[in-house]
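All protein chains of the complex are present and in place, except for one that has been dropped.
Just so it is clear, A and B label the chains in written order, and each chain counts residues from 1 on its own.
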Amino acid sequence: MLNQLAELINSNVAGANATVSMPEEANLDGAIYIDGAKMFDVAKWLRSNKEMPFNVLQVISTVDYLEYIEVCYMFAHFDIENPREFILKVKLTDRVNPNIDSIVSIYAAASFQEREAYDMMGVRFNNHPDHRRILCPDDWEGYPLRKDYVYPKMYNGMEVFPDSKMNFEDREYKARQDLIAKAQKASSVDA
Amino acid sequence: MQSRWDIGRPEKPTINSETEQLKTELLTLNMGPQHPATHGVLRIEIKTDSEIVAHAIPHVGYLHRCMEKHSENLDYRGVIPFVDRLDYLAAMSMEWTYVAAVEKMLGTEVPRRAELLRIMCAELQRIASHLVAFGTYIIDLGPQTVFLYAFDMREKILRMFEEVSGARMLYNYIWIGGVWNDWTDEQLKNVEDFCDQMEVEAKKYYELNSSNKIFINRTANVGIMSTKDCFDFGATGPVLRGSGYAWDLRKVKPYSLYEEFDFDVCVGTGEIGQVGDCYNRYIVRMNEVLESIKIIRQVLKKLEPGPIMAKVPKIIKLPKGEVYMRHECPRGELGVHLVSDGGKTPYRLKIKSPCFTHISMLPRVAPGQMIADFVATVGSTDIVLGEVDR
Partner (left out) sequence: MSTQTGSVRDYFSALFDGITSTARALYITFKYVWSVKPVSIEYPEVREVLPERARMRLFNDVLNCISCTQCAMACPVDCIYIAFEKLPEGAEIKKTSNGQAIRLKLTQFTIDTALCCYCGLCTTVCPTECLTHSHDYEFSQYTIDTMKYDYLAPDVMAWRDRIVKS
């Protein structure tokens, strides 16, 4: 199904460069990779075509592989006789300012999903009507789900991960006992 | 000419429509994070024009616990208590979806008795979750007695789950490869007695609510979410079935052993009210409780003694790759996107929560309703903020 769909995308949307990536094991999911610049045209074709329509966008998930960020769109067709679903992926190599076209005008589900992708991974969606953070507070800095994310030390005057609550003494119990024993031995040797 | 009734009354001001216009503004009302009817910490900013809602903007994120980032540091068995806490009212379904995703990647085959017990627990959990949905929906609209009737039946289910797994709400019962503990014959007899009691109670709920003229007036023709709207936003579960489309993952794409069971898909028919309104979503949930009882009875007949846990390695390492698993949970379809890089912990765990998509429908459905109708609409989508915010 994925190969047939990739051929249809390539023939109907110019420049999409759809390639299929199937893993060797049969129980894992394969996906179709396309070029990020053509996302809007591909989404429009997916919704409105007659051969293999997909009428629902389920979720937009972002994964941070260290050299690139992958945005995965899960499309599905809710039809009782003929259900199908597939994963469409876009690779974004620019980690500083990754951006892609928003598909809110085609699939309204994208409004909240794209906001979450922006909040968690920093992917910007061009022409999104309400582009702001959704789960983190509006003035939070940083994108939490990136692999190189560093927690801020303070947020609005509150300390993040205060030392008194991290249970350091309990974790370092053995090291502390060793230090005390060494100090006692040193003092008994002196005396 | 002044009549005798107007003597002493001040002169009425006349408004010249060309020079002075009455300035009207929309009133911003905060259905704020602390509100008894939003079922959790949800803030909806409602801009109203007198009593009619003009815009409704939901703000979520008050219960965000970064579960997805935290799970990247835990091994696969340790994630199960965290997945429990997503939709805490339907914890068995959450655990089963995640464990099914891990088992698909591992390629383990779960023993038959464990699969049947999982189906029974999931259907019991569906009844418990719909009882909460129904009880809290009723108390949002005003009546307070029926809430406790629903919770009395739910206590029985929670007690059954406590006897088998040890906890009333966050079970950690469905494990990778099977289930944790086995059910004894006495506990299975309790399940059967519960099914008989629940069918009697369902008739009572029909008399108390479904045929009550006040309830019908409050919920019929209110908050209509058409099938086209549902497809636009990706709504699933009772919201999609209440709009007339019979999409149930257990029938369309059966997983586990659901093909062997005989049950119907409950759809909103528009007999009372209109297809897609709050009343039809409520009736879909009520009928699903009866269908779940049917499935549980069939499971009890099919159960045979056997192993409840497959052989799973002590340290679980999944092959490199990803999988997207969907299950039919009481509130919709839960999706788990699990990406692994061959290590002991998930590389990325993304949860597609049905309530997240249902909240995004509120700005489309709200304009034109009165505020009391809007409260009824929010209650009928049955949101649990633990799932929305993760």
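The definition used in the following text is that a residue touches a chain if its C-beta (ideal position, glycine included) is under 8 Å from a C-beta of that chain, and two chains touch if they have at least 3 such contacts.
These numbers were taken from a predicted model, which means no experiment stands behind them.
**Q** Pick out which of B:N181, B:T227, B:S256 or B:Q298 touches the chain that's been left out of the picture.
**A** B:N181
**Q** Which one touches the absent chain: B:V41, B:L74, B:L257 or B:M286?
**A** The single option touching the absent chain is B:L74.
**Q** Which one touches the absent chain: B:T48, B:T108 or B:N212?
**A** Candidates B:T48, B:T108 or B:N212; residue touching the omitted chain: B:N212.
**Q** Which candidate, A:R132, A:K147 or A:R171, sits in contact with the chain we can't see?
**A** Touches the omitted chain: A:R171.
**Q** Considering the entire assembly, which residues of chain A contact the chain that has been omitted?
**A** 167, 170-171, 173-174, 177
**Q** In the full complex, which residues of chain B touch the absent chain?
**A** 74, 77-82, 145, 152, 155, 159, 162-167, 170, 172, 180-181, 204, 207-209, 211-214, 216-217, 220-222, 273, 370, 373
Operating definition for what follows: only the chains that are shown with their structure count from here on.
**Q** What is the distance in Å between the mean C-alpha positions of chain A and chain B?
**A** Computed value for the inter-centroid distance: 25 Å.
**Q** Going by the contact rule set out above, which residues of chain B touch chain A in the complex?
**A** Checking each residue of chain B against chain A gives 60-61, 64, 66, 68-69, 104-105, 107, 231-234, 240, 245-247, 252-253, 319, 321-324, 326, 333, 335, 337, 339, 347-348, 350, 352, 356-357, 359-360, 364, 389-390.
**Q** Spell out the residues on chain A that touch chain B in their complex, using ranges where they run on.
**A** Answer in residue numbers: 23, 25, 27-29, 31, 55-59, 61-64, 72, 74, 78, 80, 83, 87, 107-109, 111-112, 116, 120, 133-137, 144-145.
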